[in-house]
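With one protein chain removed, the remaining protein chains of the complex are shown where they sit.
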Amino acid sequence: MSQQTSLTYAKVNEDVIRMLDKPTVKWLALFVPTLGIVGFGLFCFLYQVYTGLGAAGYRHPVYWGVYITDFVFWVGIAHSGTLISAVLYLFRASFRLSIYRISEAMTVFAVLTAGLFPIIHLGRPWFFYWLFPYPNQRELWINFKSPLVWDVFAVSTYLTVSSVFFFVGMIPDIAAIRDRVTEKPRKIIYSILSLGWKGSNWEWLHYTRAYLFFAAFATPLVLSVHSVVSWDFAMANLPGWHTTIFAPYFVAGAIFSGLGMVITLTVPIRKIFSLEEYITLDNYDGLAKLVIVTSLIVGYAYGVEFFMAWYSSNPAEWGQFYYRATGEYALFYWIMIFCNVLIPIPLWFKSVRRNIKALFIISIFINIGMWFERFNIIVISLSRGFDPASWGIYKVSWVEMGITLGSFAWFFMFFLIFIKTLPAVSIAEMKEILPVPRKEANGHE
Amino acid sequence: MSQDKKGGIRRRDFLKIIGVAGGTAAVTGGCSEPVEQLIPYVIPPEGIIPGVPNWYASTCRECPAGCGILVKNREGRAIKIEGNPKHPVNKGASCAQGQAMLQGLYNPDRTRSPLLLNDLGKRRPTGWENAQTLLAEKIDEIRKKGQNGRIVFLSDNVTGTLGALIDDWMEAIGGVHISYETYAYEPLREANKRTFGIDKIPTYNIDKAKYLLSFGADFMETWLSPTYYTTQFSDMHSFRDGSMGKFVHVEPRASLTGVNADEWVSITPGTEGLLALGIANVIVSEGLSQRGGELSGLLGGYAIDKVSEATGVSTDTIRQIAREFSSMQPSLAIGGGTAMTSTNATETLIAINILNYVAGNIGVTIDFGRTLNTDGISPFRDILSLVDSMSDGGVDLLMVYNVNPVFTLPKSAGFEDAISRVPFVVSFSSFMDETTEKAHLIMPDNTTIESWGDFIPSAGIHGLIQPAMTPVFNTKSTGDVILAVTANIEDLKEKYKEASYYDYLRESWKTAYSSQAGLSFDSFWNKALENGGYYSDVQPVQVSLSGGLSGAALPEAEFSGDGDYFLIAYPSYKYYDGRGANKPWLQELPDALSTGVWDSWVEVHPDTASRLGVELGDYVVIESPQGSIETQVYPYPGIRPDTVAVMIGQGHTSYGRYAKDRGVNPVGILPLATDKLSGGFAWFTSKVKLTRTGKHAQFVQTQYTTHQHDRGIAQEVTLTEMQKGLPPVDHELPGFYPPKEYAKYRWGMAIDLQKCTGCGACITACYAENNIPFVGKELVAKRRDMAWIKIERYFEKSDNKAGFETRFLPMLCQHCGNAPCEPVCPVYATYHNPEGLNGMVYNRCVGTRYCSNNCSYSVRKFNWFQYKFPEPLDWQLNPDVTVRGVGVMEKCTFCVQRINYAKDQAKDKGRDVLDGEVQVACAQACGSDAIVFGNLKDPESKASRLSKNERGYKVLHTLNTQSSITYLKKVKWDKA
Amino acid sequence: MRRRIKLLLVPVLSIFVFAGFYFSDRNAESSDKGPVQPVRFSHKIHAGEDQIPCQYCHSFVDVSPNPGIPSVQRCMGCHTHIAGRDVDYDFNGTTINIQAEIAKVRDFWAKKEPIPWIKVNSMPGYVHFNHKRHIKRGFDCAVCHGDVADMDQVHRVNRFNMGFCITCHTENARSHEELTSLKDCLTCHY
Partner (left out) sequence: MNNQGVLGIFSYLDLTINAVRKLKEEGFKTIRVFSPLPNHEIEGVMDEPESVVRFFTLFGAMLGASCGVGFTVLTSMDWPLPVSAKPIVSIPPFIVIIFELTILIGALSTLIGLLVNSRLRKNAPIDMYDPRFSEDKFGIMVACDKGNVEKVQDILNSHGAEEIKVDGI
């Protein structure tokens, strides 16, 4: 796809690298409060460690709550990044090009954020390393039958692979920055990060090949990670968790929420850095279509869950779903339905898909809806298990709110640093959609 | 555990005496190694081996029932109470109150030394010598006035040696001994006197009865001897050989005993006597019994229609009860609770006696041989005259022992004001209760566990009390104090030759009993110590109906106050008359019916609640002419719409941190009314107004549902179904993997729902055995209670007369063969042990809590905080059980420490563990034998045989968890 | 090129970290001299020179999970008669006077106070170790406590961590069934 554009190779370099100029006051005005909120989140966590996990709002039988909701939410956010960068790369969908770097960064930072929550939610977080298999004098290993260990492996693999993918994808661009910046410290740092990249045909040969393999690894990985996360629930026998539909349902949900977050993030960046020529309406149109698809899948899953619960005639299962829609948490349930199923409906219209403001608002709703989806799945199911005598209601505490808030700030902190230090749009790949400079106007293509 | 410097409670001295090696138990986690000290004995006590428990037989004094107990002592500390199997009253069982005795012993709010009120109104510690001299001087001073009766010793019904000593002492110093029992059963004695000419309370043989008709008698809670009668009831009501006894409970409110009945008959307050006579009339007039012809004149006045109208009980029901009562022989009618606390109580109980007589139960299920030892109890009018005399300045010295009349008497009795006028009040209480607050001198008594003594609950049962540990604080047994004080009085110096109360006790036992046993005194004494007392058979006494009854009349019960609702202030099976309220285990033990904890509430019928516009947790004001109290509403279907009920025991204004300012005391607003004939205090005479306040708070419960929502958790079958025979069920569903094999042991349990009464003794026993922390109301409100075993209670719709039936189900870790919790733990902190236990390794747990999420039975608990045991409550901790630290999961372990101990002992003997050698704490405590623990691999073990019972089922068996616990369905009488 | 070498450091470093984890809490012979006790009691003199069997003082070791610390009375059983030589003695590098040390014990006895010994070998509260079972199985005290008879001041010879226990349990199991029960967590942790 080649589009009408005034862009040239040099201008791409110019525009992207311009984003890395000295932080503006506006940027600092964003960054400093963000740091403050991260600090507050850290304080909440330390307070929780000091007093015990009771500082959070957990109560029998709801032993997982906001932290695991946050975990699944952030892992979900991560997913669309990999989808855009890897899966669409394999499908050669060119609308990904301008946004894939931002999504990939989002992936890495979201996984980085998500990875904190399993530790935050531990009763004894100082023993978190017991979850990793390492040789020890006790001669004890970990239980590979536990979905949580799968999680440990899946999330750490995901973090590693997506970071590598993110980094490798940036090498040529970092080299471009290196070649442009003049200040000594920046030059040195970018030189090191560029690993001496020169863009020779030999490098490109291995690079493209390796990149393809990374994409090929990342694609099943992205599907597996959220499947594994979903199995944290589906492997349990709890009504509301124990369903086979969970893996695809979660993957679709993850991509849905991730696309929402991509839109939420790119709209302001596009505006602030005047990237309208890079991130085009066509790009958003493509994203919006994906949003529709995933919204439909998620909506279908909501329906199927209900249907199966009714069809199974299992009192525990039906009791659970009836309760979701009518019980104490019904508001959250209907927020979820509203945000995830109803709100995306206008996207069927092209005019809405190409309306940045509308997209932005819809994306915010999707983020909210998907957070509540996880909350509903986790908390409502736990509130009503098999044994009615144990039923109980969960109430979120300020500590959990603080940490959740902190996690958002933590994510944005990385993002803000990223925007100012690394190329937010892929320089090398942007050039791929521009016409190659030729002496003779009608060359090969 | 490192030595604690603070506290100042002679901990060091204590350690010196007991010589603890190392600490008791430590917290998991943490890697710092503080300097630990090893404190050896100076002189090792005989027979104590550190690390090996010693058991001491003694007698429980938490309520007047006088059950036998065994106190487990480790390294000099009492750590567990169990029922004494050799004791005829409780036969090894115990109740929650008995289990919680240890929290009285180790209560952090105990009075730690004698206290003297100084001129500034402050209490200052003083020495024993000083206190004794002071008391002796006071006595001397008063005696010099030359007036008898100006010294009053107010105690509970102290039977046995101490009672005799007090009587003797009072006589010597010219004082009066008044025995005040909160629940004195005066109408019962009066009725027996009038009916049979015998002023005593008999033993009822519930176990021999096939039909039990209770008029308000809460025999599973407080009535006479609850553990004894619970055991008997369990026997009578258990299903065997195709039949079982039937139990009908008549009361305006379904008490815990009431909900355990096959039928609860709601009756208009104060008309129980009418119903009894009405039933008797049907029996006599329909010729259902040979007896009672001579009473037809009397009974003729109680025609069924008239009775039905007055009582609100349908004629069908009356007829049905009459027929069953006379045909299911032997039967038994008992009276208590509301039937015994209205103004016509004596007449009501006479009516019940007549009913028993008519059905031929006297001498069969009612045994006047083994009578309760109530002779010493002073009549209530003596208490009232004491109040008068105190108010008039007629008492110069009041000594209070083991009673708390300021709390247990209604305000209208004026005791509080009266006692303030006594110039010198001495309290022997070990706790700062409301009466002790009025005392000038406090001479704290040892608790039962620290003292020598004896107690005679009923004829032929001489329970011995022996100390199981040295006193925790600077307290002294009152017997010793009496001896010492007497020695300080100039002319009485030589009165008691014995140096200590222990010697006095031995002497008294020497004269009283040694000849009877035909043994040398020392061997008799040692045997008594071993058995927890001396028990002799008592010949049954035949009684006959006295002549004057035919002219007896049954007056109407009188109620005062202009409210719309009858107020039942009912005695609590947890706090008795309020004395249990300072024990956190009891506060945290969920009430069997409301599952409420740490507070009071008013039980209101749901219809009444909606009429008042209130719901669960709303505050209402209950107002009588004598005062008002404000408490939360608990809508309860088991109460008449015109009646409300509040539990006695809370609402302390003193009595330590756990009791003070918690809940309300309904006794406070009762009018001073008495039963007309016996003069006993009548609790059930008030009509109160209820007004909503608009205030609302969460009603802190441990169970927020009342229905099973078709989950089939607590199941039942009808008697007819049982008689036809149930189809055999295979509990082992096919699994994906082959079933697990066990070598020698598979520990398991059988729980008979037919027997479980919901009393909660198992819960408290579990707390005591397993170092389970109590967490307080605020955390229970967040459902963070740590109980390893809970009693689920469901009110299920039923076609019975009440419209609902109650099912209790003890829920604890099922130790599933196919446990959902195990595979999800990432670090193997929970796993399946080769003996079928679901192991929980605290120190490996990182706290992901996934196991609890995946536990279908929701029995896992999490340590949200580092829970505290305020010193010296931590002395009670079982050294064999790890004290769990913050952030780890915990749950029932099937008392693995006991299993390991039994295996260790068996290994010494070179054999395997035999059936019955391991008793888990809950099964041990259970009075109704509902919980049976044992090795399922041994086909002959009791648990194994019960597990194969046709009534057996596994909770949530469709999940194929292959749990080790088999529940036996409750058997229900079909609608007749 | 320097960068390339640095890259290689990553795997090397991680191997070090793992090895560190592995070896850091292996059993290392403690070179610690042990705590200084309130009375310089020499096990070397009592158990070594005088050949007093361990169980004479630690008398509950075969009947109870706790071995028992001798009461002061037990000390005085001998030291009523034995006042000790009035000689200097090299006690792990500190010079003490034997008679003076015994006098301390007599002091405690006179005051009827226990001697506050400092614990040398200890286990966390979540481990339930039973001395009786190990002694009955025929293990010598020295297996865990080292050659106490050769120590003046007793010091820790083995770190009693789980690796120490489990190695011994694995080596000494006589049958598969016994191994299962010896490696069962609930044998020690409850």
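To keep things simple, chains are lettered A, B and C as they appear, and every chain counts its residues starting from 1.
Convention: contacts are C-beta pairs under 8 Å (C-beta built on N, C-alpha and C of every residue); 3 or more make two chains touch, one makes a residue touch a chain.
This one's a predicted model, so the numbers in the text were calculated from it and none came from an experiment.
Remark: the omitted chain is touched by one listed residue; of A:L20, A:C44, A:A176 or A:I337 this is A:A176. Of the listed positions A:F91, A:W141 or A:W398, the one in contact with the omitted chain in the full complex is A:W141. Checked against the full complex, the one of A:L195, A:I297, A:A330 or A:I417 touching the unshown chain is A:L195. Only one residue in the set A:T160, A:S274, A:S312 or A:T326 touches the chain that does not appear here, and it is A:T160. Residues 8-10, 13, 133, 139-146, 149-150, 153-154, 156-157, 160-161, 164-165, 168, 172, 175-176, 178-180, 195-210, 213-214, 217-218, 220-221, 224, 228, 231, 427-429, 431-432, 436-440, 443-444 of chain A touch the missing chain (whole complex, contact as defined above). Listed here are the chain B residues that touch the chain not shown: 735, 737, 739-740, 816-820, 822-823, 825, 828, 830-832, 962.
Everything that follows uses one rule, which is that only the chains that are shown with their structure count from here on.
Residues of chain A in contact with at least two other chains: 140.
In chain B, the positions touching at least two other chains are 828, 844. Here chain A touches chain C in the complex through residues 134-140, 192, 195-196, going by the rule given at the top. Listed in rising order, the residues of chain B touching chain A in the complex are 29, 703-705, 707-711, 713, 779, 782-785, 790, 792-794, 809, 811, 820, 823-828, 844-850, 852-854, 856-858, 861-866, 886-889, 955-956, 959. Those residues of chain A lying in contact with chain B across their complex are 51-54, 58-61, 63-64, 118, 121-124, 127-128, 130-131, 140-143, 145-149, 152, 232, 235-238, 315-316, 319, 382, 385-392, 395.
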